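First the structure, in the form of structure tokens, and then the observations on it.
Every protein chain but one is kept in place in this view of the complex.
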Amino acid sequence: MVLEFQKPRPIWQIMFSTHHTDIGLLYLISSLAFLFLGGSLALAIRAELFFPNIEGTGQIIADSMTFNRIFTVHGTTLIFLFIIPFASAVGNYFVPIMVRYKDMAYPKLNAIAFWMIPPAAVLVWLGFADFTWYAQPPYSIISAPGPAADMWIFGLKILGISSVLGAINFVVTILKCKHPDMSIGQVPLLAWSFLVTSCIIIVAIPTFAAALLMLLTDRLGISGFFNPAMGGDPIAYSHLFWFTFHPEVYVLVLPAIGMMYEIIPRFSRKPIYSYNSGIFAFVLLAIVAFSSWAHHMFATGMSFTEKTVFMVGTLAAVPASAMHVFNFIATMWNGRIKFATPMMWAVGGIALFFAAGAGGVVNSAMPLDFSTHDSYWVVGHFHLFVMGTIAFASIGFVYYMFPYVTGRMYNETAGKAHFVLSFVGTVLVFFTQHVLGLFGMPRRVFDYPPIPEWIAMNQIASVGAMIIGTSMVIFLINMIYSSAKGELANIEDPFGLGGKYYYPFEAKNPHH
Amino acid sequence: MKRMIGLFLVLAVLVIIPAIDLAFAAGDEPGEYLDRRVIIWNLFFRLMAVAFTVGAVVSGTLIWLVWRFRESNPKAKPTAYEGTDW
Partner (left out) sequence: MSGHSNWPEWIYIAVVVALMAWVGAEAWNAERLVEHVPEGAEVIKVTAQQWFWTFEHEDGTKEIGELHVEVGKAYKFEIESKDVIHSFNIHDYVVLMDAVPGRVNTVWFAPTDVGEHAIQCREYCGLLHYNMRGTLYVEEPSS
């Protein structure tokens, strides 16, 4: 328990701490703050797209450049400042407890990795670049206005380093600092998900670090890596970027699946159906993750053979993900399930995970990409992953860890209301966007022609977004109020599930 | 037996008929070019049929599970692990 509003600790004590629970708390607060900030940008996007701009009406945002900046910072914020730091929050708080060690392997490095996030976030937000979160050249070199572009590049460089430092810490903690009586085959699946994710990060991020540096030198005019006039090729950036960012999407999803592996067995009151399948699926997914990156580039003029190879690589990842779904379903079977808030979020997340994956399989079928590439289908698809699976698992886990972090219980009715509204809203926005993409609406557009079907679907999506926004307000109020005034929780078993946990949840914060 | 016939019919529609169709498909004479729209959307709708079928099975299973094994179900009984050191 590290957050007690009634007996507040000095802020400087938390900020200068290197204990894993305090750093976990810092990551938690920062990532949730960015969830709300990035989400607000999304609401601005959906408000603008509610009406097409006909003769000056229906326009809320001043101009298209502002809109382009908004969606760039929206994506950058939610991926790099919410999802990844949130996973670090959970990992930092729980991994040392799970491996029965007193802290992370390198506590000071841990603190440094966290404190790199605020300056990077400041660079991204004060810059407010407009070149989408891909920063694809040549646009990002010859056309994107600086200093926004350069600030974004530096911000992301810092975030990449922070990620790698965190990854190193997790790998060493799990492999080298685990309790001598604990074999690697007894480490909980949530810890395994962090181990595997960290390995992916260490292999994948350096490629993007190189790409960022090359982008910067190109922008400065001292190199021509991505400039055809100087012998370069913009598609080289695409390869470098996607070589990192396809595995990166697994970096985003694996901790969320790990969180589901915590919640689902506990709330079903039985152990996970197959621990070994879980490990196998994690490791297989991590390896196969590196074989599919160019499916993002099917429209760039690749040859038939190249496209086939990457389609096969993409499809090869599906059985591994399917193994996790099977594991969850088989775990719930014959259970006695308590549908408290965390469990609702986890199960909702599984359903949307399937929908996201199915849409992805369709996308990866080469010729179908001609219909869906860079349209709202893709927007709907990846949001079902990042919102429907990852954010759902993450938010469910916030409710799950709430009693441990604060010693109090959140309001259960508000938590369930948050889930129902978010689920309805998510389906309304992102399922609709799949259809919108099939009707041809491109992504990243400030405005669209007044085609009746497009207008109707944009409006449905915007209504869904407002519903999600409302649910997030409920969430914020619940979190703040309950942290200060919630009922005191029974730390041994806050949810009344019974059973003895196989690792102690009481984290020993030295300042308490 | 009925399941085999049902399965065979589904397989026929989804796999065999389009395959034969394409084998006899028109070639390259002017006025008889392949219509990329038809090929692509045809593939899309077939994949959608399979995706929604699998989706119905997965979500149907989840809904049934969630209903049958909820703790408030009159038929709910403790799991084999409750009361032990799991």
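Lettered A and B in written order, each chain numbered from 1.
Throughout what follows, a contact is a pair of C-beta atoms (placed from the backbone, for glycine too) under 8 Å apart; a residue touches a chain by one contact, two chains touch by 3 or more.
Quick caveat: nothing in here was measured; it's all calculated off a predicted structure.
Colleague: List the shown chains that the missing chain touches in the full complex.
Modeller: Its contacts among the visible chains are A, B.
Colleague: Using the touch definition from the top, which of A:38, A:160 or A:234 touches the missing chain?
Modeller: Hidden-chain contact among the options goes to A:234.
Colleague: If I consider the whole complex, including the chain that's not displayed, which of A:132, A:217 or A:470 touches that chain?
Modeller: If we include the chain that is not displayed, A:132 is the one touching it.
Colleague: Please identify which residue in A:283, A:330, A:417 or A:484 touches the non-displayed chain.
Modeller: Going through A:283, A:330, A:417 or A:484 one by one, A:330 is the residue touching the chain not shown.
Colleague: Spell out, residue by residue, where the missing chain touches chain A.
Modeller: Residues 64-65, 68, 130-132, 136, 138-139, 142-144, 185, 228-229, 232-235, 273-277, 299-301, 304, 307-308, 311-312, 315-316, 318-319, 322-323, 326, 330, 361, 364-371, 373-375, 440, 442-449 of chain A touch the chain that is not shown.
Colleague: Tell me which stretches of chain B touch the chain missing from the display.
Modeller: Residues of chain B in touch with the missing chain: 15, 22, 25, 28, 30-31, 33-37, 39-43, 46-47, 50, 54.
Rule of thumb we're sticking to: only the chains that are shown with their structure count from here on.
Colleague: If you average the CA atoms of chain A and of chain B, how many Å lie between those two points?
Modeller: 29
Colleague: Which of the residues in chain A come into contact with chain B in the complex?
Modeller: Spelled out, the residues of chain A in touch with chain B are 268-271, 325, 329, 332-339, 347, 350-351, 354-355, 358, 361-362, 365, 367-368, 370-371, 498-500, 502.
Colleague: What residues on chain B touch chain A, complex-wise?
Modeller: Within the complex, chain B contacts chain A at residues 36, 39-41, 43-44, 47-48, 51, 54-55, 58-59, 61-62, 65-66, 69-71, 76-83, 85-86.
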